[in-house]
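What follows is a short report on a single structure.
In this view, the complex is presented without one of its protein chains, the others remaining in place.
Right, chain A next:
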């Protein structure tokens, strides 16, 4: 209609009134209240949290089910497709900023707060006897035994290789989609999901090992906090990404998507690549340097 100003669908799709948002709000309210009660040992908190989680799962199935049905019914025109692309991009940007907060905390702690604690000669008497302004430190207050820091070689390096490979298999799957080679699409996508699952298993093993054998816990000083929170939130994102890709696999197996019309798949792929990049930064700044 007007080239200088993007596309306009004849009728931009506006969904009918829907119950899912308010169900989602109820779920998050229950989860918030439940968690707050639970961590303060107020009875019933855990049940509220559980109920909220179940309602959330129900909501996710319902809401995304609606979206998939609308998409299959070709309700979404080109303008809606553009909206989805903008929406997903900005969502990923918000995720970038979430991780930026934790990376900021890591850099600040390493570069400013730990060295500054070392400036004062009496620090270790005020903090704890074994204090040394090192990164990673080996001791922390109220810990019986020293802890070990996580090395970059071993599982972390393996996981880096796994995630990088998964990026390749995913792109290969995408080519399959675009060129209508559905078998390639299915194999590529399945491989990607599999690599995601392997990553998560290795990560779980690494955590178990660190917690039990290396004495590294959330309470292991600033190192333990930044280590677990950064890798933990990343792991949660890998989990979500894997679920997204698995959903796409199911949709592909059911014959959804066409060579032109497959933004659901692309959105999941964008998300996966984002998670990949975060991991590379983690590998460099948390594990390696």
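Everything that follows uses one rule, which is that a contact is a pair of C-beta atoms (placed from the backbone, for glycine too) under 8 Å apart; a residue touches a chain by one contact, two chains touch by 3 or more; residues count from 1.
The rule we apply is simple: contacts and distances are computed from a predicted model.
Look at the chain that isn't drawn here: its UniProt entry, checked against "Branched-chain amino acid ABC transporter permease", "Cytochrome c oxidase subunit 1", "Ni,Fe-hydrogenase III small subunit" or "Quaternary amine transport ATP-binding protein", names it "Cytochrome c oxidase subunit 1".
Residue in contact with the omitted chain (choice from A:46, A:79, A:165 or A:247): A:79. When the full complex is taken into account, the listed residue touching the unshown chain is A:128, out of A:128, A:172 or A:270. In the complete complex, the residue from A:8, A:69, A:208 or A:254 that touches the missing chain is A:8. When the whole complex is considered, the residue among A:199, A:223, A:257 or A:272 that touches the unshown chain is A:223. Mapped onto chain A, the footprint of the missing chain covers residues 1-2, 4-6, 8, 10-12, 14-22, 24-26, 28-29, 32-33, 35-37, 39-40, 42, 63, 79, 82-83, 86-87, 90-91, 93-95, 97-98, 100-102, 104-105, 108-109, 112-114, 116-117, 127-128, 137, 140-141, 217-219, 221-226, 228-229.
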